[in-house]
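Here the structure comes first, spelled out in structure tokens, and everything after it is commentary.
One protein chain omitted, others in place.
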Amino acid sequence: MDVLYFAWVRERIGIPKERVETSAATVSDLVAELSAREDRYAAAFADISALRVALDQELSDFDAPLSGVREVAFFPPMTGG
Amino acid sequence: MDVLYFAWVRERIGIPKERVETSAATVSDLVAELSAREDRYAAAFADISALRVALDQELSDFDAPLSGVREVAFFPPMTGG
Amino acid sequence: MRIVVQEDPFDLGAEANAFAEGSAENGAIVTFTGVVRDLAGGDLDVMEIEHYPGMTERALTKIAQEAQARWSLGDVLVIHRHGRLSPGDRIMMVATAAPHRKDAFEAAEYLMDYLKSRAPFWKKEITRSGAEWVAAKDEDEDALTRW
Partner (left out) sequence: MRIVVQEDPFDLGAEANAFAEGSAENGAIVTFTGVVRDLAGGDLDVMEIEHYPGMTERALTKIAQEAQARWSLGDVLVIHRHGRLSPGDRIMMVATAAPHRKDAFEAAEYLMDYLKSRAPFWKKEITRSGAEWVAAKDEDEDALTRW
């Protein structure tokens, strides 16, 4: 699946987008898997209460299952308007 | 004092403005005095709950004293906006 | 603060642009524009708006000053037309500028609520079947209890 990062999550991880091959069942599982990879992921995901997640461009939550999902995005709370 | 009429009050009385010499103490007294004059006044003032009054261009009420007042205006509830 | 009472049409876009120019301290700009609706179901030919010259400007100024006292506003604009208008014509507009959106919205609603029933304007609808003064609505009077 494609994993996208925005705002300071993008800056901490250092890339806007990557292709991830995973068998993670939920968003939380994916976060744990990425955090275990490298410090920059662990730093970005240190406090998931400060993060939001979208699955296929719809806001979702960290308990949500990933089956069938093609695009996951992580970002801080939105500040539009 | 000058007495002004607006909207259907003006139409019923038939004039927009007139000079009235009166010793009426309050707005209600003035209304009684005018109503006694002619039917068109009586018709316009038949139901004062449907009317508003301004004294010197400030909204007021029918109990208000007239001493020192130079301009009295009668009109229906306003419908601006 | 700018209060305008006029017979001529106004240009909503030009007024909105001019109002929004200026200080970068007001992050929020709200405009409300009132348009002559054809309430009589396609029958309305003309809307005549009568007003009380002198008192109108005083009343609008007082309403705008009260809004400035209640909310933190950078600027306030009120334009209201009188005379003969046609369906689709713009009757009036208010605009508020404020550092915060809540202030700009609330002040604009306050201006509208007071302008509806405390500024000396009276509307008359002229249709093919006759002319009728628009009656004040209870809901407009009730709207004032919010403030």
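Labels for the chains are A, B and C, by order of writing; each one numbers its residues from 1.
Criterion: a contact is a pair of C-beta atoms (placed from the backbone, for glycine too) under 8 Å apart; a residue touches a chain by one contact, two chains touch by 3 or more.
Just so it is clear, the structure is predicted and the values come from calculations on it, not from any experiment.
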item	value
Hidden-chain contact residue, picked from the options A:Ala25, A:Ala43 or A:Leu59	A:Leu59
For chain A, residues in touch with the removed chain	4, 6-8, 10, 54, 57-59, 73, 75-81
Contact footprint on chain C, counting only the chain that is left out	11-17, 20, 23-38, 87-88, 90, 99, 101, 104-105, 108-109, 112
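By definition in this document, only the chains that are shown with their structure count from here on.
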item	value
Mean-CA-position distance for chain C and chain A (Å)	48
Separation of mean Cα positions, chain B and chain A [Å, integer]	72
Length of the line joining the C-alpha centres of chain B and chain C, rounded to whole Å	26
Chain C, residues touching no fewer than two other chains	none
